[in-house]
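Just one protein chain is left out here, and the rest sit where they should.
Per-chain numbering from 1; labels A and B assigned in written order.
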Amino acid sequence: MQTIPTTCIYCGCGCGLMLHVEEGRVVAASPQINHPLSQGHLCLKGWLAYQFLDHPDRLRRPMIRKGERLVPSSWDQALDLARDELSTLLRESGPASLGVLTSAKASNEENFLLMKLARAGLKTNNVDHVARLCHAPTLAALSSALGSGSMTNPIVSLRKSDMILVAGSNTTEQHPLVAFHILQARKTGAEIVVVDPRRTAMARLADLHLAPLPGTDAAWINGLLRAILDLGLEDRQFIEARTEGFEEARAALDPYTPQMVEQVTNIPADDLVLAASKLGSANRAAFVYAMGITQHYWGTDNVQALANLALATGNVGRDGTGIYPLRGHQNVQGACDMGALPDYYSGYQPVSSSRSRFERAWKTDLPAEIGLTAVEMMDAAQAGRIKGMIISGENPMLSFPDQTQVRAALEELDFLLVVDIFPTETARLANVVLPAASFAEKEGTFTSTERRVQLARGAVSPPGEAWPEWRIWADLLTRFEVDCLYESAAQIMEEIASLTPSYGGISHSRLGTGGLVWPCPNHDHPGTPILHVDSFPIGRARFRPVEYKAPSEKPDEEYPFLLTTGRSLFQFHTGTMTRRVPLLEREVPEPFLDISPPDARQLGLKDGTYISVESRRGRLIARARVTPDVNPGHLFLPIHFLEGPANLLTSRYRDPISGMPALKEAAVRLRRL
Amino acid sequence: MDGREMRDYIPYQVEIVDIDRVTSDSYLISLQILDREVFRYRPGQFIMVSVFGLGECPISIASTPTRNTLQICIRRAGKITSGIMDSMIGDVLGVRGPCGNGFPLDFMKKDILIAGGGSGFATLRSLINFIADRREQFGNVAVAYGARTRQDLYFMQEYKGWQMAGIQVAVTVDVGDQGWTGNVGMVTSLLDRLEIPPGSAAICGPPVMINSVAARLMEKGFQLPDIFVSLERHMKCGVGKCEHCMIGPHHVCMEGPVFSYDRVRQYL
Partner (left out) sequence: MISYLKKADLPDLLQAWADKMDVLAPILEEGQISFTTWKGQPLDLSANALVSPAKIISPREEILFRYIQESGTYRFLRPDQKPRLIFGMRPCDLRALQVLDRIYGAPPPDQAYLDRRRSAVLAVLNCTNPGPGCFCAALGAGPDADEGYDLLFTDLGNGYLVESGSPAGIVLIKNSPDLLPAVSDLADSLLTDKGRVVGLCRDQVISSFPGMSVERIREGMESAEWERLGQICSYCAGCSFVCPVCHCFTIYDRGVPDGQRIRCADSCMTSGFSRLTSGSNPRPSQGDRLRNWYLDKFEYILARTGLAGCVGCGRCSQVCLSPDICLRSFLESLCSREMTTNKFADAGESKGEGKSIRK
């Protein structure tokens, strides 16, 4: 028996896991007692994080397309074919015809190498990943407001808060270990205010729950700030010493009286003022949010409004304060950090200004033109402008909005290379499928939502002929004649550190229990859990006026319900892993639709009735779950299920700033079956 | 039942020798045991049936030990039952068992009322056919059975034979339709149409039905300990180890699935 310490694969919490190995099989996972975040706890998914590892569906051999079928091939054959096809497209249609989606499930080293392959090998900045569908608005808004698009404080900092505002986050289900710390803080006196259209468990346990209409976030956040200013509870000193643009932002708040907010959002005016007084009088307030804030037509504005709120109340840069965007994948932060973005290299170094640095390091020319975002790549593919794609560990067939269009786009491609651990719906459309090692079968680092860079260690060997993904990209880089020789993930981290100031002091040998929190500029630096303590990277933080704009799609007579989508505690993302874990699959084995009792009564639905859900884009069948946790007019559907893919229904309207699709704004109608 | 297969979980192998459609979504499947000479069981017992690759689940035995073929009745409910229904004649499944106690015929009175609802009727078919084959050992026997619709009624072609053997049979559906001329309503509504002197009862069905039938029988003079109910529970091992089937302190797989009503009433 061996015990191997590593990091959980699921959400962005980055909990410490111990994997227990018997005879070459992982037979259990248990928590790390000394882990700074998880502190000896795990959620159900974490306890079971090993059970998909030896599933017979795991990809074990490279496969190449022969007509309608994918047939096994050798690694050489498959990699040669990928090189040939991609180089032909590069030669004949130019670098703009290629696109790369990296994986928020892959390691930092793997994201970095694939980003390097895109830029140095394929000569394109068309590189992006699933953050486009979760926290692109955060990156856009917080970068411009604070100078860094990441969580400002470590999660345990919440234990020091007097007041925690949780907005658009079903924390107990999506980030159970964050919820754990919030609820522990509550025990020691912190007040919790939850803003969510749904009565989530966190909302039930909160001191105050405000339930706005979906898509009206900018209105209540502005209203909250206005009420705080009216009460004179802003932090004048902080505003004057550390920020700029306050007066313009303040002027724009005029219309957002509690009454106006009530009209727009349905939040009672008194509740809003109560929340404002709680927030304004707190010494240390924290702002926790997730997809409920970002997945909107105006997602960037929503985040900016929250930043305005935090700045005006002086709640940045101290323990117990801060802005906490909760990230959904264990390495979505790392994929961003590694420059899997169309406009940035690693460490958010802009393509516009840092190109020569990377050209020198990589000894090759790099493209100057900013690339396409993930969703734009799908448009370009459908239009025939992108002809070849590499998709690593991502399943856009289920996770991207408007599934019908995604299928059409991927089918339109001349060449698609997919790397994954399971045969996903996306892999079925590929020309070449390469089998990857899972988190328990390779070395590498993951960066959690709190910027904590942690080591994942190989506990067992990969199944069949699967390779760690970094080896695939290193091999392809060589085939594209980019100078590189990597023998281990640790070596790749050396290159990352040398090119990325915020990771400058990070090396595998330094990463013990709990890893290191970036920025960590040099080898003696202990890491920086709390950002913006004395100053902002941009000097002063910037207020920006935010105006509430109506959601992209509103219920009407034809489509009378507003649908929001999300996850369940027991499944993860498109279910490629959790649906293969018997206990998790048993908990939620099929798509369900949360509907309020009055709506159910009116439609004559009972708990468990199958029902057809239809939007302007598609239709699916789900099982009604009648619950008072959603308000009349509002429906909730999880995204995990191929047999009821929520993204058949979702809208492709996009936030004009970040490119985030308005995933939480779809008008639908219901039909009994 | 303490056979090798119950100790090490390795099932016997059975070949599917016949498949009969019972309703639109259920089949009666006849099994031939390949690696075992004799297979002794009692009405009311169940077996753990495996589809290799999908898993194992408990299934009531629908046949009577008085006849040769081992039969199970399968309705498409989950992954494994679907796997069994998708199997073909000649396919090999696994079987462990028989499990559980079965109906305590030695302790039951000669006059027997058999009441069933829905798919719970499969285990009662075993009992009814057993009685039909040993008719002389029993007194007044009546069957009350209900399903959701006419299409959901199990074993319709067998009712005649039971009646010929001197067993009263009354059937009801929850939802009637044009082709249905019989009773519409709950199983309890049949009890007054049958001649049922107080004796023993064997009931299988959803808890609500069990409770209402038992209540009505007690009004008719049945004694609590003479009412036997067969319970359905989630099960994995069939040998009292996995704990899924616990109902209060009782293991349904070992102490049941047939309980006298007074023992389990508080848990239903």
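In this text, a residue touches a chain if its C-beta (ideal position, glycine included) is under 8 Å from a C-beta of that chain, and two chains touch if they have at least 3 such contacts.
Just so it is clear, the structure is predicted and the values come from calculations on it, not from any experiment.
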item: Chain B, residues in touch with the chain not shown (by the definition above); value: 1-3, 6-10, 13, 34, 50, 52-56, 77-78, 81, 90, 92, 94, 206-207, 232-234, 236-237, 239-244, 246-249, 267
item: Residues of chain A (touch criterion as defined above) contacting the omitted chain; value: 1-5, 16, 18, 20, 22, 25, 27-28, 30-34, 40-44, 46-47, 51, 54-56, 172, 176-177, 179-180, 183-184, 187, 201, 204-205, 512-513, 569, 582-583, 586-587, 608
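Everything that follows uses one rule, which is that only the chains that are shown with their structure count from here on.
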item: Whole-Å gap separating chain A and chain B, where each centre is the average of the chain's CA atoms; value: 51
